[in-house]
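Every protein chain except one is present and positioned as in the full complex.
So, subunit A:
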Amino acid sequence: MATEDARYRQSSQYRLWSFSPSHLQSLREKTSSLAVSHISNRLRASSPPVDPLPDFLTPADEAMLLNFYIVDLLRAAQFCDLPSEIQATAAIFFRRFYVTNSLMTYPPRALTMTCIFFACKAEGLYYRLQKFADKFPGITGEEVLAAEYVLCQGLRFAFDVRHPYRALEGAIMELRRLGDFDETRLARAHQRTRDILKFSPLLTDAYFHYTPSQIMFGALSMADEGLLQRLLRDAFSGQSESSKNQVLEMVQSCRAMLEKEPPERRTTYWDASASKETMKPLNKKLKKCRDPDRVDLVALQKARREQALQKTKAKVATKEDSDVFGASNGVNNGMSKEDEREAKRRRVAGGDMFGPPL
């Protein structure tokens, strides 16, 4: 077992956010069905009961909408001039969040902003909230912050996203050192792989099913198959053919996944009018079946704050009560206080000048 793999298995990305395809699918279905049952309960219970119930988004609809919003997110992040790692982090946060939460439960538009802003924090890039909110018309700082805690919960507080970008640099450096290929070929492959990595893995489930290194090699094989073979030959020089083939197989399946969303599709997605056209019916559908409690996250957050405030107030009040109670019980309390002081004095002065025995 390679040490690098053992170290990768320690990461939260492997421990919490790696799934087999069937598992991921079942998770999404479960999330969707839970959301549907909850929202339908809620709609039926509202004061004029909603009847008939709207048709809910299917998991397939959600997947399409998810990609639409991720493209949206990437465009917004690019608009903010964020480095590609942070863009990717934001996109992956968004993806991860909607594994255990449905698009119908939390409004995706608000979450894109929160994801971008929070990705800046997670990657250690300071972005002033006001400056960030000013970049986008119709968005306030409050709205950005409203879903932040929910997002953290949804991410299970695992903020470390392992990207394949640095891995690509490493691979190219290694290839350059080997010196088997001419510079133009390497530079072209480098450029092409980077383009793929900036787009394709973010719009597919590659991050859930493959490790960054596999994603990088998949993208590299899309750009230049020969480079991949050369690198794998060195990496598995001392090992059996079967383990190499197994890795190669994984890389190929990753490549197949990435090829579903090649970077050329970026322009079609980018062409806002066209994609909006296709998404319009879905968005309409989403609008109808949203969770009415969570449409306005700001109000929700405010209500929650007030509730918490009341709760702490109540707690403080009970505490004071007990204090009053204690004071009326005078003697006893005094004793205990004196004891406490005595204990403290003992701790400070100490029976033993040099402290307790070692």
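In the analysis below, contacts are C-beta pairs under 8 Å (C-beta built on N, C-alpha and C of every residue); 3 or more make two chains touch, one makes a residue touch a chain; residues count from 1.
Everything that follows uses one rule, which is that contacts and distances are computed from a predicted model.
Undergrad: Looking at what's absent rather than what's present, what does UniProt name the missing chain, "NEDD8-activating enzyme E1 catalytic subunit", "AP complex subunit sigma", "COP9 signalosome complex subunit 3" or "RNA polymerase II transcription factor B subunit 3"?
TA: Its record in UniProt gives the absent chain the protein name "RNA polymerase II transcription factor B subunit 3".
Undergrad: Touching the hidden chain in the complete assembly: which of A:58, A:78 or A:153 does that?
TA: A:153
Undergrad: Going by the touch rule given at the top, which residues of subunit A touch the chain that is not shown?
TA: The list for subunit A reads 1-9, 14-16, 18-21, 23, 26-27, 30, 34-35, 37-38, 41-42, 45, 100, 105, 149-150, 153, 156, 158, 162, 164, 166-171, 173-174, 176-177, 208-214, 216-217, 234-236, 243, 246-247, 250, 293, 300, 303-304, 307-308, 311.
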